[in-house]
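In this view, the complex is presented without one of its protein chains, the others remaining in place.
Labels A and B are assigned to the chains in the order they are written; within every chain, residues are numbered from 1.
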Amino acid sequence: MNNILEVKDLRKAFGRHEVLKGLSLSCAPGEVVGILGRNGTGKTTLFNVMLDLVAADCGGVEIMGLSPDGSGKLRGLIGYVPEKPAFHPFMSVREVLEFRAKFFPLWNMGKAEELCKKLELDLSAKTGRLSKGGIAKLAWIAAVAHNPALLLLDEPTSGLDYLVRDHILSGLISELAEGGKSIIVSNHRMGEMGGILDRVCLLKDGVIKADYTADFVKTEAFRVSARLEGGLPEAGPGVSSLGGSGPLAELAVLGRANLERLKADPRFSEAEISPLELDAAFKVMLGEREAL
Amino acid sequence: MINLNQNSQVPIFDQIKLGFKGLVKKGLLEPGDTAPSIRKLASDLKVNPNTVARAYRELTAEGFFESSRGRENVISLRAEAIAGNTAKMVHETLEAAIKGALEGGFTWRELEAMIAELKRKIL
Partner (left out) sequence: MINLIKLNFRKSRLSFAVLLLAVLASVPLSLALKANAMAAAEAINLAMVYWALVGIPLSALALSAIAGADAASGDTRSVEQPLPVSQGWLLSASAGVALLEVGALVLAVYAVMGFTLPFETLNFAQKHAYRLYVFSAAFLTIYGFAVSYAFRNAVAGAALAAAAVLTVVYPVLMMSVLQSITFELISLTGLKLAVAGLALAGAAGALKLLSGVYARHEKNAAVKITAAALLLASPVLASLAGLSLVNHRARQVTGPVPAYRFSPSGGMEGGEFMLVQKPFTGEVLVADTDGNNAVLDRGGDAGRIKFGYLLPSPTFTRAQVLRVSGGTWIIFSKYGNDHKLFSGSLKEGFVQRAEMNSRWDCELVGGEKPGIVVSHSGGYFYALLQEGKKELKWEKLPALKTPEELRAFVVRKEAGAAGLARFEGKTLVYKNKSWPVPGALGTKFPAEGLKLADGLNFIVPAKTGTYLCRPDGKAKMLWPHYFRLGQNFYVTTEGTAWGTTISHSRITETGLTGRRSYDFDEPIFYILTRKGTELSGVQIRSALKKAGATDGTTSLLRAEGGTLWFNIEDRYLARVNAANTNEFALWKLPASAWRGKHALFSTNVSASSRGIFMAAVDGIYFMDWKGKLKKLV
């Protein structure tokens, strides 16, 4: 089956600053892919290029058989929640939904109204007066009301309180339950999506540095605590330091093979091995050290 | 209802299956009760509905769930037995192994050390 999204060797520079340096990414129908990356590394640029909002310098993008050509047709097939959603402040929630309905032929107003009720969003409120949570809810509803086959979500829960976050995640799962939807999502707290993701892609240095399955991250990420005399060992593949004080060392190991290799080392015969939590694993992937 | 450990080596769908079996064992779910819809459970557990669907499929195949009177995913009469079965099986196996070890001359302390080492090894 063809991939619903195929990005090949994408390059984009703003002036002299190269952001995307030959990025490739694909997503199969029904997949949920997480994009993991630090701020300012090109996540939003990648989204913008995929949505035909920014023109790539070179490279190919094909989504559901269409390529970005400036006409906006591509955006009619994708449900997009931007990092900072914006609406005309003089419009009410209802007016925004009715306005958008005219641009998407598959818009389901009933679904939109139902979601508003479920998410407790006041249809008559002017968007200029909505809180951050209200804007996020409206952006979410606007993205899914036309039942797109692909959802692109840029930090859909960032800065939102627990309850709104919960609503959005439930909504996401609801959309998945309806079937046939592919989702590409970037999230600072990727851990909270651990149960939904199929894959996690690490965006670093302008390319997808690594592409892990969710299973891998859950079952092949280990925390190794050991007492070492004489300093830390050389980092091998998949092994990074998590900190530690004095003779007590904490290591993170990704990959069962790498763990077996470490265990073979006599210094780690008495080491304490436990699974590494999702958020810590993601942090390690990003190249961070865990603070003590 | 069911607690999931995202970091566990045990796959999510397996944890869901075990969760249901545990609930039936504790008497919180009885034969004749309908399991929550795939969508609701997925939403509550914050997991992919496909995962829940797979768990339900396998539970149905094992006979833990059945369809009765037009409703799907109903706890069957054999559920208790199946739930109890697994625990009973594990219990019996452990009992036999420990008994054998003790008879073989191992002390409880040695056995506990072994279990700790295994905990490290099997992960």
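By definition in this document, a contact is a pair of C-beta atoms (placed from the backbone, for glycine too) under 8 Å apart; a residue touches a chain by one contact, two chains touch by 3 or more.
The structure displayed is predicted, hence computed values, not measured ones.
Novice: Where does the absent chain touch, in terms of which shown chains it meets?
Specialist: A
Novice: Which of these touches the unseen chain: A:Pro82, A:Pro156, A:Gly191 or A:Pro275?
Specialist: In the complete complex, the chain left out is touched by residue A:Pro82.
Novice: For the chain left off this view, which of A:Leu51, A:Val144 or A:Leu169 is in contact with it?
Specialist: Touching the chain that is not displayed is residue A:Leu51.
Novice: Using the definition of touch stated at the top, determine which of A:Gly40, A:Gly70 or A:Gly110 touches the missing chain.
Specialist: For the chain that is not drawn, the touching residue is A:Gly70.
Novice: Touching the hidden chain in the full complex, which residues of subunit A are there? Just list them.
Specialist: 12-14, 51, 53-55, 57, 70-76, 80, 82, 84, 86-88, 90, 99-100, 102-104
Note that only the chains that are shown with their structure count from here on.
Novice: Centre to centre, by mean C-alpha position, how many angstrom separate subunit A and subunit B?
Specialist: Once rounded, the distance between the two centres reads 31 Å.
Novice: Considering only the defined contacts, which subunit A positions touch subunit B in the complex?
Specialist: Counting only subunit A, the residues touching subunit B are 30, 32, 169-170, 173-174, 176-177, 191-198, 215, 218-219, 221-222, 271-278.
Novice: Can you name the residues of subunit B that touch subunit A in the complex?
Specialist: Per the stated touch rule, the residues are 4, 6-9, 11-12, 38-39, 42-43, 45-51, 120, 123.
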